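One chain of protein is taken out of this complex; the other chains stay put.
The first chain written gets the first letter, and so on, giving A, B and C; residue counts start at 1 in each chain.
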Amino acid sequence: VVLAQTANGKTFQAGVTRSELVYPEDPTKVPGVPPGTVGTRSPHVKLAKLPSETSSRTPLQDLFGTITPSDLHFERHHNGVPAIDPAQYELVIHGMVARPMTFTLADLKRFPSVSRICFLECSGNYRSQDDGKIAPQQICGLTSQSEWTGVKLSTLFREVGVDPKSTWFLAEGGDSAVMTRSILTSKGWEDAILAYAQNGEAVRPEQGYPVRLLLPGWEGNANVKWLRRLELSDQPYHTRQETSKYTEAIGDGKVRQFSFVMDARSIITYPAYPAKVEKGWIEIRGIAWSGRGKIARVEVSVDAGKTWQPAELQEPVLDKAHVAFRYLWQWNGQPTEIMSRAIDETGYSQPTLKELMAARGGNMGYHLNPITAWYLQSDGQVLFKAT
Amino acid sequence: VVLAQTANGKTFQAGVTRSELVYPEDPTKVPGVPPGTVGTRSPHVKLAKLPSETSSRTPLQDLFGTITPSDLHFERHHNGVPAIDPAQYELVIHGMVARPMTFTLADLKRFPSVSRICFLECSGNYRSQDDGKIAPQQICGLTSQSEWTGVKLSTLFREVGVDPKSTWFLAEGGDSAVMTRSILTSKGWEDAILAYAQNGEAVRPEQGYPVRLLLPGWEGNANVKWLRRLELSDQPYHTRQETSKYTEAIGDGKVRQFSFVMDARSIITYPAYPAKVEKGWIEIRGIAWSGRGKIARVEVSVDAGKTWQPAELQEPVLDKAHVAFRYLWQWNGQPTEIMSRAIDETGYSQPTLKELMAARGGNMGYHLNPITAWYLQSDGQVLFKAT
Amino acid sequence: ARPDSLNWPKTFGFGKPAAAQQIARLDTDVRPDGKGLPSGSGTARRGKTIYAAKCASCHGATGVEGPNDQLVIVQGLTDPATKAKNKVIGNYWPYATTVFDYIKRAMPFNQPGSLTNQEVYSLTAFLLHANGLIKETDIINAQTLPKVLMPNRDSFVPDDRLNTPAVR
Partner (left out) sequence: ARPDSLNWPKTFGFGKPAAAQQIARLDTDVRPDGKGLPSGSGTARRGKTIYAAKCASCHGATGVEGPNDQLVIVQGLTDPATKAKNKVIGNYWPYATTVFDYIKRAMPFNQPGSLTNQEVYSLTAFLLHANGLIKETDIINAQTLPKVLMPNRDSFVPDDRLNTPAVR
């Protein structure tokens, strides 16, 4: 029996283990299970996030297409997932506004709504490992994609009468970290969403139930979850998250702050560690995304970066969204390195780790989006290689 | 405790009931639940399909956007959901082919893949009720939408060398109804997919795990689940499903057979029974779809069909897919009827029930896609009304 | 075709040839022209006994009563509503071969796939006879079954909706 813990601290039996299952010798000869109320995975499908003390990573190498199942959306929180009673929930908007207001969840759902499919990525989303035995989930599993629905923040800005002189606002969560980030008011007018739904259903507790801030293309931490308060201001607050954390050294003693946008990135999710492949035809598959806009193209190299060929992009290619790419390749069985790079509509091209570090005075840190290489051994074992 | 039954016949505790939950008075003052392996819904979010003996319906009125959570995808099966061991799974393709072949699940995943978001709808998807106390789930909850991934059937047709003279093929399931349908070979060349993934993960047992046939825009029953065999032929098989069932009387003693394509349709999911609304601004919301292609526009009437205004469509408007529409309206509190009609890119316009029955010699049956009206009482109660 | 499919190899080489035995085990379907019908035969008389033992509990003593699908036509109905519901093998199904095919694969509902070909031939004969389509003594086998004429066959017309945006 697999026990899983809910975000509200209860355990339940998540499924049935293989040993409990009695497979009929011929399933066509026994009536199956009648229609039910809530479906479950096949017990053969073992999908799980990879938790640490502070985050949990999406199993990118086990997924297909671009939508992340909501229960596998990555988690990053700063003192756990709070249990919020939606009946008690209120969002307060105040500060540089004509009419300080409070909105219940039901209020928010009455406003004009909007849906969009986009990625959400933590800006601390890069790990490497010297022995190469590291899967996409470990390397960059802090990115996931959903169809989000909610009310545009601009709609609420109109409702409360935001002062045209406001340049920043504070977004505050109702979790036990009482998470705070300063956000540009212009982003609020542009495309920010107060999301109350994710992939058709209510936002999951781990993703900010009942309401989260969604800033398409911007680093995950700024997309404050369990949102309880917005204060309009004319300066940033320099909260701990945007000073001690989520800032990065870029050389010459400089530290970049308020680096919101996620740069273009891609990763080959197949073949990738821990996969082992055979020689012959291989469809190289992966996802690419950019916080700057649409992916313009993805290029694949099967010769360690010497030459690059265009990959096929799965339509529709959406703005600030994971897009699936594919490249058909015949492997001759000789050891080689394969890799992908994303180029977005602004012309930004995903760099190697060396290029990235060179541009930042040799520093690692947040916003690392390097090309990820996979080394194919002659026995077909695929291993990670830093670029 | 809510007990749910898995497709493999086991029950498990689906969540925690409200009474079991102890909400902290102030969630900001107690550490939350740490990162986990598989997320769960908030216990406040009660989402369930509505099962009958033969089907289970998606709660359209409770959903947002266009993606259906996989565990809420409608079910329709003819002797229950089989328990299929993916290691035993094989797909046989034979008949009018140069090379009769068998493919394991792993084989299928090695071929070039494709993803697409589209709806799947049962062609028996219309119910009404005289007292009007019927929700979208009951009226037409046998439609759902997923991002499907798999191998194009045309890719396998090439692999086995389908005889150019083949006009039909038989698709057979491995369930205990050993479901069979005759499909046009041209559809297989055009856009049919053997889907092994749904919304990022393996196809759910209720939807055909490990592999189902996906025929974009075609009636659900033809999208054979638990697919085990394809036989290429030069004539249809006239199986029980395509003769006794899934045929419809159209007047003059004629019965329409092989009516695969789902006509354009829409439904307002808010406001809809059981909702009760207040006078003032209401965003009328719904979904529209067509098996013939893209939705060109959706029109809304707030005066019982006397006048119609264009609704806003949520981009991207995808081919053969549910699209979300919205229409902002100020209700003056007077009783009225609201309704929506979908018009697709072929110019087909969703009819009233009366128009539909008139066109079919007064017969009801499969392929009923009538405009659905909602009657708003002066107390705000919304009730279904047949058109 | 996908833009890149021109560069595709003639075959990818995944999968393996299907063994004749494996195909034979699965290929039990029956076409209207009789293709797929196995050897063996049956009669309504033999079918009657099997029906009583294995089918009547769900479809009723005479195939009319249910609780599950009505299998036998009720002659001489006058009420239009009852008449409309009375769509069964005898007055609705276009091909007799489908009766064999379906019973073989799916019935009895609680023990699908448990009947021998002989049993299925006899049950088919029984249902065809009960529906007034053959004589009680007719032998039903691979040669005779495709020839049973079904009264409703000519009612079936192909889909005529798609060459017009009109409602049909």
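Keep this in mind: contacts are C-beta pairs under 8 Å (C-beta built on N, C-alpha and C of every residue); 3 or more make two chains touch, one makes a residue touch a chain.
What you see is a predicted model, and the numbers here were worked out from it, not measured in a lab.
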Visible chains in contact with the missing one: A, B
Touching the absent chain when the full complex is considered, from A:Cys122, A:Leu170 or A:Val298: A:Leu170
Among B:Ala87, B:Ala106, B:Leu328 or B:Ala358, residue touching the chain not depicted: B:Leu328
Positions on chain A contacted by the hidden chain, ascending: 78-79, 90, 92-94, 99-104, 107-108, 110-112, 114, 152, 154, 158-159, 170, 172, 176-178, 180, 228-229, 231, 233, 235, 237-240, 243-244, 247, 250, 253-261, 263, 292, 346-349, 351, 355-356, 359-360
Residues of chain B (touch criterion as defined above) contacting the omitted chain: 26, 28-31, 280-281, 312, 328, 330
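FYI, only the chains that are shown with their structure count from here on.
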Farthest-lying chain, centroid of Cα atoms versus that of chain C: A
Centre distance in Å when chain A and chain C are each reduced to the mean of their C-alpha atoms: 51
Of all residues in chain B, the ones touching two or more other chains: 79, 110-112, 114, 176, 178
Chain C: positions in contact with at least two other chains: 2, 4, 8, 12, 14, 105, 109, 112-113
